[in-house]
Structure formats: C-alpha cells, structure tokens
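Removed: one protein chain of the complex. Kept in place: all other protein chains.
On to chain A.
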Amino acid sequence: MILLQNTRIASENSPVLVEGDVLIVEGVIQQIGPGLAVPEGARVIDARGRILMPAMFDAHVHFRAPGFENKETITTGSEAAINGGVTGVVMMPNTRPAIDSSAVVSTVLESAKRKSRIPVYTSGCVTKDREGKELAEIDGMRLLGVTMLTDDGDTTGDPAVLLRAMQYATEFGMFFASHCEVPELAGPRAINEGVMSYRLGIKGSPACAEEIIIDRDIRLARAAGAHVHIQHVSSKMGMETIKWWKSRGDVKVTAEVAPHHLLFTEEHIGDYDTNYKMNPPLRTQADCDALLEGLKEGVFDLIATDHAPHTPFEKAQDFISAPNGITGLETALVSLYHFFVRPEKFGWDLVVKRYSAEPRRLMGLPVPTIEVGQPAECLLFDTEAETTFTKEFMKSKSQNTPFINQTLQGRVDVVILGTEILLEREATVAVG
C-alpha cells in the first residue's frame, strides 16, 4: 500500500490540476480524494507541492544492444529511462546484428526481461540488416510482439522495397516508422545546410532531404493502405507536409518530434560542439517555432527523444568524425517543464498526452491514468526543485547531451510501477 498525500494530479484531458490524496493498493489505484485516512502499514509519501501524473513512454530510443554495449546496455538505458520518469520504451533496431529476425528479437526481449525494471519493446527492421534490399523476417517478428517496422538510422532507400513491405505487413496489423532523409542530398555530416554549414565549412544536409522522404513515405503508405509514423521531424516544411496529408484524411499518418528539435538551433553548434550533432540536424529558429506550433496543434502525435548514447571518446573527436545523436531520456521531462510548461507555452495536459498516452496508443498498449481502478504507473514531479545533470546524476552509460552539467528547474522525484517504487529521489517515505 502506498498513500500519496496532498498531491496535484495531471491528466491528458484537462489543463487543470486536481488536488487530492491517492491510495495505491497492490499496484492498483484504489482511492482518490482529499484527506484519505492512512491505512495501517501503508507507505506514506508527502507529495505536497508535487505533481502526480502518468509515467512517460518513449517510442524512440537506442539502447545499443546487441553490439554496442560500450555506449549503452538495456540495463543502463532502462535505468536512465526511470531516472527521467519513463516506464516504457521502444528500441530502434540499428544494432549489430540488426534486429531483423525472430531470433534477434527473442534474444533482445529475453534479455530485456532479465535486465530491465520497466517494459522494453523493440521495433524490427523493414529490411534485412537495414540494407534496403530484402525484406526482414516480418511475420516471425510479429509473432514475438513486434508491431513497428523501421530501418531507423537510415531511410529505406528503394521505394519499391518499402511499398512491398507496406503491402505485405499491413495485413498483419504492423505499421512503419520512417527516418526521413535522402542520403544523396544529406551527405554524412548531420548539420543543417545553411548559415552554419557555410560558416563552419561542412557540407550541410538541406531540409528538403527530409521533406522529400516524408512526402514519399506518406504517398507510399497511402498507396498501400498502410499506417506510417514519421520519426523525429526537424523542419517547418516537414511539419507542414504532414499537416497537409493529415488534413486530407485518406491515409493514416502519425508523427513525432524530439525535445532537442524544439529547443536548439544550428547556431548552438557554435564552435563545432559535437553535443549538438544529431540526425536529422538542428535547423533554424523558424523551424523550432513551427515544430512547437505543430506539437500544440496535434500535427505531432507524440514526443520521443531519439535517445542516442555515444561514448565521450567518440564525441570528443572533430565534428565530422563524431557520431550523430544525443541522449534524451533523462533530460526530456525536466526540459519540457523548464522551457515550455513553466513559461506557459503549453500545459501539463499536453505533456501527458504527447509523451505518455499517445506513444502507448501508437504501440497498442493500455494507457495509464490516475483514476480509481487503474494500474499504478505514475510519477511525482517537483516543480520547485532543480535538477543538475551531472555525470553522477545520469544513469545512462553515455552523457552526450547539451544539458551536461547544466541545471534546469523541475525534478522527477518518485516513479511508481505497479507495486514497486522504481525511483525515490529522497527518503520521503514513511510508514503509517
């Protein structure tokens, strides 16, 4: 039994926070109301000043296993998730070997069961070894629960191959997540083509490299009657392309945006800072502004971090040599609060809807809510406390984030999943 006293409850349906106590018995929310009696033997958490909300779900993470365990493992990745208030993730399949067969899927899921305290789901490749040539073992993966197919890290280059995959797999209720980039236009450098690529003398990737594939893949999905999910959109025109297709209503499209694309621009790269090197690249303030509008309007169904760990050694190279990607699981919720909720750019309801509810709906999973009779899957967020993202604070094996050693307002204090308290930042629990 866990009793949360004097909390304020956030939900996806209302910007208003509801005050009250919440009693959790055997992992299920049993009572909500003001001044609940303290049952004997209950663990009491005084949640005064803190906000209770459903725990987050990240539909786009790289846990690097198998093959790159020096960057991240399922254990460190899932602990990082908990540290950030996330209780479920979907891994991307660009591992070594790539997650493209029932054999690899079952290995990964087996090890996730043993090594993670939260549910870890995996997507599967569209094509064998992500090479864009032969179809991966699609139905074999589906039988193990895979629903999302993606060659993330790259676009499935040959549209004929992707179309065939869509025609085939839609039959089994699977959907496609698209990393959108024409490689011939983008080059390998992960910087926006523009003022900064000129100034730094690095070949840039124009926004049209992304926009072409967004449009292409939605058209393919329409032709195949498939559901396509557009990953980590970075450009204004990309957002507008999705918006236009959604307004037509004759193709199933969902889309995600990452916090870093809302927060940072190419200017932040400054003096070749590799913590700002990611793919798709950071673009301009106009793009950031448009993405924020897209998020508020619902063009983006969900927020996902594209958590992409790399070792300090790899990121300490020159900009061109360094790998793409930044970690996001531990900083996402706090940064969303600090930069958007606190200055009232949007409310907690949007955070809960876009980072907790919608990603689970995308994956066909039950959506936790703070309601009587629902399983407990929630977190307490302290809006008055601060978080400093030191190396010691981070649970991820890698700390390649612009927020390293920075302090932001807000803190994830407690994370509860069923009967377990997965995270308890300070000893706030007493026994009643």
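In the analysis below, contacts are C-beta pairs under 8 Å (C-beta built on N, C-alpha and C of every residue); 3 or more make two chains touch, one makes a residue touch a chain; residues count from 1.
As a working rule, contacts and distances are computed from a predicted model.
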- Record lookup, UniProt, unshown chain, options "CRISPR-associated endonuclease Cas1", "Aspartate carbamoyltransferase", "Aldehyde dehydrogenase" or "Spore maturation protein" -> protein name "Aspartate carbamoyltransferase"
- Message: One chain isn't shown here. Among A:A42, A:C288 or A:V412, which residue touches it?
- Response: A:C288
- Residue of A:A322, A:M394 or A:I416 in touch with the missing chain, whole complex considered: A:A322
- Message: One chain isn't shown here. Among A:I24, A:I74, A:L263 or A:V412, which residue touches it?
- Response: A:L263
- Note on the structure: Filtering A:S106, A:N324 or A:Q406 for touch with the omitted chain leaves A:Q406
- Note that chain A touches the chain not displayed via residues 193-195, 197-203, 263-265, 267-273, 275-276, 285, 288-289, 313, 316-322, 339-340, 342-343, 345, 402-407, 409
